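Below: one structure, written as structure tokens.
Every protein chain except one is present and positioned as in the full complex.
Each chain carries a letter (A, B and C) given by its place in the written order, and its residues are counted from 1.
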Amino acid sequence: MKKVFALTLGVLTAIGGFVDIGDIVANTAVGARYKWALAWVVVVGIIGIMLFAEMAGRVASVSGRAVFDLVRERLGPRFALANLIGSFFVNLMTLTAEIAGVALALELATDVNYLLWLPVCAFAVWLVIWRVKFETMEDVVGIVGLAMIVVAVTVWRTGPDWGSMFHEATHPSLKSGEGLPTYFYYAIALFGAAMTPYEVFFFSSGAVEEHWTRSDLFVNRANVYLGFPLGGLLSLALMSSAALTLAPLDISVAHLGQVALPTALTLGKVGLATLLIGFFAATFGAALETALSSGYTIAQFFGWQWGKFVRPRDAARFHTVVLATVVVAAIIGLSSVDPIKVTEYSLIFSAVALPLTYIPILVVANDPSYLGDRVNSRFSNALGSVYLVIVVVAAVAAIPLMLATKAGA
Amino acid sequence: MRLSELLNKEVIDANGQSAGHVHDVRVIQDGPITSSFDAALRVHGLIVGRGALANRLGYGRSAVRGPWVIRAVLEAGDKPTVVPWHRVRVIEATRILITGSCDDLERARPVSDGRGAARE
Amino acid sequence: MAVALAALLTSACVGSSRGDTDYQKKAVATTEHVRSSVRTVQLAVQAAGEDDAFGPFLSRVISQAEDDASSALNGFASIQPPSARSDLLRDAVDQAASGAIDLLAKARIAARRNDLGALTMLADSLVRTGDQLEQFAEDHHA
Partner (left out) sequence: MNARVIDAALELLDRQLIDRDGKLAGNVDDVEIALPENWPDNERGELPVVTALLSGPGVLAERFGGRLGRGWAAFYRRIHPGTDGSGSIPLAQVRDIGSAIRLAISRDELSSTRMEEWFRRHLISKIPGAGHAPE
């Protein structure tokens, strides 16, 4: 049983990364609009995040150094500060959206306006970080988050024609009237959703929180190879469920409720209730992940004591940052910005910031002074180099595409 | 003096020729660091080169070998050299003046050998 | 590319100004938006009919769709029509969309009251309204 729980870090990281509020809506919107024509991006994203997280987790396990620590060592304080400011901004935006996402899930269950839930949700997020053990937190949220699997069941029960589904995914084509720039804009958003920097901040810091060492490299791999494909599978399921039920009616998706309609129609009340629990856990998990990541990045940049593996009073500045970030996110959320729009933008900005985090990790994963004989294999480096190109191209293209397509309008 | 006061300054030889910028300061630990040794780390020389990013990422001098794409791009044209400390004459605000010609500087050998690594 | 070219040609044939074409595009986008909301509510009502969803959920999904449709129409109504020819289009969009939004409001009221009977009775008119809006968008495609 302990072995099962050893895998929840990867599950929680991946659920928080792949099916947080922005991704839930984005994947559904993309499925309703393009059906399976963008499914390949999710696959590219899954492989990328597995490669990236495995390297970050390996470095953290062997050397005890988490990602942002290395970013500063390898990029120097100036570049690292630029990265810190960018990453922190993306984190804050995402946290705002996730807290609102938890509130939106509760709104769907209760029909009470989400703005009333929002302060409660923000407080709950902070309280869990303050009081609950890291392992308990990831076990509970990771396992409850598995309720999202109900989306895959929905797709199964809808009984799609798997052959034509596969054909559409492998031979992407655009409906008439759809432009290529918009298509690629969504491609970058989906890629950014899969390979978010905060996932690796959280995963590598989590490895330190859990006291992984050289002998836990197997656990690291198992987490990466199980957790992230699961997250990716849920992404694809959301996309398929929308492609099967919403696309035929040409519905454009902007709300969480629309995401749940196919499941309600296919699996009834039980399915719907399970999905709402899944929404709640996934967004709550993502909120924890981003709130902690904001503390991790700042503390690691300055070298402060961080983490839940010490008493809060021994990591005073870290907990101050987390508390302040949650409060600010809640205030932004209460100003009634559209939380779903916020994550859509933050996905694009995380694609822009990604190279500044990816490159230092790729380099350190090759450095024997950190890893001894556990440096990257030839295969990892070959794949790592391919992704280096992808990551840089996506970062360069993101902003121009966003402006040219008016954010995919 | 602080380390940062040496880094990134341009190194000029006796003929007024530039040898590149200071990328690092090479020190030698001549014994275990304990309170009984009051001068364990001595400055041996300056590492001087041209590609700033390659330097920061540790290519050219550390044992980092892959991936070859990054290595090929960053190491192109950058052959860091060592200026032994006894040739350093003057430290100015933006420049460091050295004796002799920069043509006879030796290539900097890689330093890391994986010893500093890996806690258990 | 072919599509863009065709669009260019047709608009050239009609001989309307660039302002008119822009306005027409916005009119179509607005009806598309309202149609998407109607289709969403159509699915919600279908779920209600099959007892597949809870009251609070239905009520929330429907009122969000209604809000979306209203704000799309309000956005369109605030645009100044570039010519007298566009005034006709404006009225047509307003009429089609307002009727649809009325229907959505009825659905919302029934859902808030948890009146499943009234809600499911709207199913047919929702489908019909959705089809009409779809037709409208097709007819006015620039």
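Everything that follows uses one rule, which is that contacts are C-beta pairs under 8 Å (C-beta built on N, C-alpha and C of every residue); 3 or more make two chains touch, one makes a residue touch a chain.
Because the structure is a prediction, the values reported are computed rather than measured.
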{"item": "Shown chains touched by the chain that is not drawn here", "value": "A, B"}
{"item": "Hidden-chain contact residue, picked from the options A:36, A:202, A:284 or A:370", "value": "A:370"}
{"item": "Absent-chain contact - pick from A:69, A:216 or A:289", "value": "A:69"}
{"item": "Absent chain, residues of chain B that touch it", "value": "1-4, 6-7, 23-31, 33-35, 37-44, 47, 58, 61-62, 85-86, 88-90, 111-112, 115-119"}
{"item": "Absent chain, residues of chain A that touch it", "value": "63-65, 69, 72-73, 76-78, 80-81, 130-131, 133-134, 299, 302-306, 308-314, 316-317, 319-320, 369-370"}
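Operating definition for what follows: only the chains that are shown with their structure count from here on.
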{"item": "Chain located farthest away, centre of chain C as origin (C-alpha)", "value": "B"}
{"item": "Centre-to-centre distance between chain C and chain B (centres being mean Cα positions), rounded to whole Å", "value": "68"}
{"item": "Contacts with 2+ other chains: residues of chain A", "value": "none"}
{"item": "Per-residue multi-chain contacts in chain B, two or more chains", "value": "none"}
{"item": "Complex interface listing, chain A residues touching chain B", "value": "62-64, 74-76, 213-214, 359-360, 362-363, 366-376, 378, 381-382, 384-385, 388"}
{"item": "Chain A contact footprint on chain B (complex, rising order)", "value": "56-58, 62-70, 112-120"}
{"item": "Chain C partner contacts - residues on chain A that touch it in the complex", "value": "107-111, 176-177, 245-246, 249-252, 254-255, 257-258, 260-261, 264-265, 267-269, 272-273, 276"}
